[in-house]
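A single protein chain has been omitted from the complex, and every remaining protein chain is retained in its original position.
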Amino acid sequence: MNLNYPKYGWGLPVAASTYARDIDFGIRLIHYAMFAIFILWGIFFTYLLIRYRRRDGVPAEREHEHHPIKSLMPDLIVMVFEIGLIAFYAIPVWSRIKQTFPDPKDANEINVIAEQFAWNVQYPGPDGKFGKRSPDLVHFSNPIGLDRSDPAAKDDVVLANEIHMPLGKPTLIHLMSKDVIHSFFIPSFRIKQDAVPGMDIPVWVQPTRPGLYELSCAQLCGFGHSLMRAEVVVQTPADYAAWLKSQEPAPAAAAQPQNLGF
Amino acid sequence: MSSSAVAVNYPGEHSGLTNAKLGIWLFLASEVMLFATLFTSYLVIRLGSSSWPRGWEVLNVPLGTINTFVLITSSVTIILAYAKCMARDKAGFKTYMALTLALAFVFLGIKSVEWGTKFRAHHFPSTNIFFGVYFVLTGLHALHVIGGIILNSVLLFMADKHWDDPLFAGRVEAAGLYWHFVDIVWIFLLPALYLL
Amino acid sequence: MTTATAQARSPIAPQHVDVKPYMYVFAGLLCLTVATVLVSYFDWSPWLTIFIGLAIATVKASLVATFFMHLKGERVIIYGLLGLCAVFVAVLFAIPITDSQANMGRRQPIAVVVEEAKPAAPALPAKALPATP
Partner (left out) sequence: MANQHVSDPTEHAHASHELSFWRKYVFSVDHKVIGLQYCITAWIFLLIGFSLMMLMRWQLAFPYQPVPFLGRFLSPHLAPNGVISAELYNQLGAMHGTIMVFLGIVPLAVGAFGNYLVPLQIGAPDMAFPRLNMMSYWLYLPAGLLMLASFFLPGGAAQSGWTSYPPLADINPGQTVWLLAMVIIITSSLLGSINFLVTTLNMRAKGLTLSRLPVFVWSEMVASVLLLLAFPPLEAASILQLADRVLHTSFYIPAGLVVLGVPSTATGGGQPILWQHLFWFLAHPEVYVLVLPPMGIVAEIIANNTRKPLHGYKTIVASMIAIGFMSFIVWAHHMFISGMAPALSNFFLVTTMIISVPSVAILTCFIYSLKGGSIRFTTPMLFALAFLPMFGIGGLTGLPLGISVTDIYLHDTYYVIGHFHYVVVTGSIVAMMGGVYHWFPKWFGRKMNDTLGKVHFWGTLLCMNGVFFPMFIQGMAGQDRRYWDPMTQLHNVPTQPLHVVSSISAWTLFLFQLPFIYNFFHSMFHGEKADNPWEATTLEWACPSPPPHGNFVKIPRVYRGPYEYSVPGAKTDWIAQDAPEAA
C-alpha cells in the first residue's frame, strides 16, 4: 500500500483525527470573532483619531457625567462570548479529549517512551500485555530497558521513531519519558501532550484518514530538540494487522535510536 | 549618609506606620511566601511518595526540642530588649540583646552538632529526598538565623552612638519582628521535619 | 515634613511596656512545644498526627504573631497585607498539592526509606552531558 504525507502548507494542517474538527471549530470561531472585534474596534479608533484631532480654537470636551456601564459594555459582550465558549465548548470538549479514555479492551494500546532525542514505541504484541521495563537494562540495543526474561515481553514489538495506528479504532497511548520532558505533538491529529519523566500519561487519538503523519517534539528537550521526529503510519485495520504480524518473528531486533553524532 | 537624610523617616501621615515598620512587614510578607513555597514543595513531595520516614526515627527529637526552647526564649529576650529600649534603659537593652544573640549562637551550635552527626552517619542532601528536604529547609532557616544575628549585633553595637536617635527604637522593633518570624518558621519546621 | 522634624528632635520620653503578658505567652509556648513532642509519640493514624501537629504549630505561631509581633491592635494595612498573603499561600498550597494528589495514579511514587549508616557516601551523580560533538 502506498501511503503519503498530507500536503502541509500555510494554515491548519489536514484534520485527520476524530476530535481534530472540534479543535479546528474553536480555533476558527475564535479567530473570526477576533477579526470582527478588531476591525470594528479599529474603525472606531480611527474615527476618534480623525474626529478629535487638535484644531485651533476647539477645546477638548470634558465629560460631565461618567457612566461606568458604558465603559464596561464591550466587556459584557466579551464576557457573554467567553462564558458561551467555556460552557458549551471548552469544558465539554476538553473533558472528551483529555479526561475520558477509550476502554483498553477496545483500543489499540501502546507505550510511547520518549528520550533524548527519539520516540520509542512499545507494542504489547498478541498477548496484549506490556513486558516489564527497568532503567538498569537500558542499553543502545534496548532503548526502553525491556526485560526480555518477562514472559509478557516475549512478543513485544519495540520500534523507534515509527508509530503504527489502525483506522476506525482509538489508539490509547501511554506517554512516558526516560530523561527530560518531551511533548508529543502530531499536528494533523491536533494532539499534544507533554511526556513527563516519572509519569505515565494516557492520551488517545482515533485517526480518520490513512496516510503518513508527522510526530514532533513540542517541548524544549535539549540540543536535538528539532531533530526529534517520528513517523506515524495510519493503516486500514487489515494492513495494520498484517504489519503487526510481520513484526512478531523478530522481536529482539529493536530499532536503534537515531544516531545524532554523540 | 547626609544625602540620604532627605528622606525623613517619619510616621506616615497616610498609613500611621513608620517607614521601617511598614518596610519590615512588607519584607516579612515576602518571606511568608518564600517559606510557604518551601513547605508546599515539602508537602507535594512527601504526599507524593508512597512512604516517608517518620522524622523521629531519623532525626534527633530532643535536640530539635531544645532548639525550639532556645529560639522561643530568644524571642522573649528580644521583646524584653525592645521593652527596655522603650523604657530608655540602655544597660537593660544591651543585656537582653546580648542574651538574644547568645541564644541565637546556641541554636546554631546545636544545629551544627545535629548536622555533624548526620554527616558522620553518611547522611547527605543527596542521600535521599527526605534528607534533601531536611538539609535545605533547616539550612535556609539557619541562614535566616545568621541574618538575624548580623542585624541584632549591628543594633547592639549601634546602641551607644544612636541611643538618642528617635528612629532607634523603631529599628529594634523591626529587628524584633524579623526575629519572631524566624521563630515562627522554626515552630512549623519542628513538627514538619522532626515529629510527623 | 516640618512637623515631623520637630517631633524627631523632641527628647524621647521613656515608655513603660508591661512585660507580664509576654511571660504568660512564653509559658504557653513552652507547654505547647512539650505537647507537640508528646503527641508525636502516640501511634495515631498519620493524618491525625499531622493534623494535630500542624494545629499546635499554628496556635503557637499565632501566639507569637499576636503578642510578640504586636499584631493585636496593629494597623488595618498590615492585616490587609497578611490577609492577601494568606490567600495566596492558600492557593500556593492548594493547587500543587491537589495536582500532585490527583496525579498519583499517573505517577510511579517511590518509597523514601532511610537506611542506617551507609558504608560510604554515594558517588556524585554523573549529570553533565557528554562532551558536545
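Lettered A, B and C in written order, each chain numbered from 1.
Basically, a contact is a pair of C-beta atoms (placed from the backbone, for glycine too) under 8 Å apart; a residue touches a chain by one contact, two chains touch by 3 or more.
Since the model is a prediction, treat every value here as computed from it, not as a measurement.
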*Would you mind listing the shown chains in contact with the chain that isn't displayed?*
A, B, C
*Can you work out which residue in A:K70, A:R148 or A:K245 touches the chain that's missing from view?*
A:K70
*Tell me where the left-out chain touches chain B, residue by residue.*
1-9, 12-15, 17, 19-20, 22-23, 26-27, 29-31, 33-38, 40-41, 44-45, 48-49, 124-129, 132-133, 135-136, 140, 154, 158, 162, 165-167, 171
*chain C residues that touch the omitted chain in the full complex*: 1-2, 5, 8-9, 77, 84-85, 87-88, 91-92, 95-96, 98-100, 102-103, 106-108, 110, 112, 122-130, 132
*Can you name the residues of chain A that touch the chain not displayed here?*
5, 8-13, 22-23, 26-27, 30-31, 34, 37-38, 41-42, 44-45, 48-49, 52-55, 58-63, 66, 68, 70-75, 78-79, 82-83, 85-86, 89-91, 93-95, 97-99, 115-116, 135-136, 138-140, 145, 178-181, 183, 185, 187-188, 190-199, 201, 214, 216-227, 229, 262
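Everything that follows uses one rule, which is that only the chains that are shown with their structure count from here on.
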*Please state whether A-C or B-C has more C-beta contact pairs across its interface.*
B-C
*asked:* Just the number, please: Cα centre separation of chain A and chain B in whole Å.
replied: 48
*Could you please specify the touching residues of chain A with respect to chain C in the complex?*
198-202, 222-223, 261-262
*Footprint of chain B on chain C - complex, ascending*: 1, 4-5, 7-9, 12, 14-17, 19, 22-23, 26, 29-30, 33-34, 36-37, 39-41, 46, 49-50, 53-54, 56-57, 60-61, 64-65, 68-69, 75, 77-78, 81-82, 84-85, 88-89, 92-93, 96-97, 100-101, 104, 107, 109-114, 116-122, 124-125
*Write out the stretch or stretches of chain B touching chain C in their complex.*
8, 10-11, 15-17, 22, 25-26, 29, 32-33, 36-37, 39-40, 43-44, 47-53, 55-58, 61, 65, 68-69, 72-73, 75-76, 79-80, 82-83, 86-89, 121-124, 126-131, 164, 166-167, 169, 176-177, 180-181, 183-184, 187-188, 190-192, 194-196
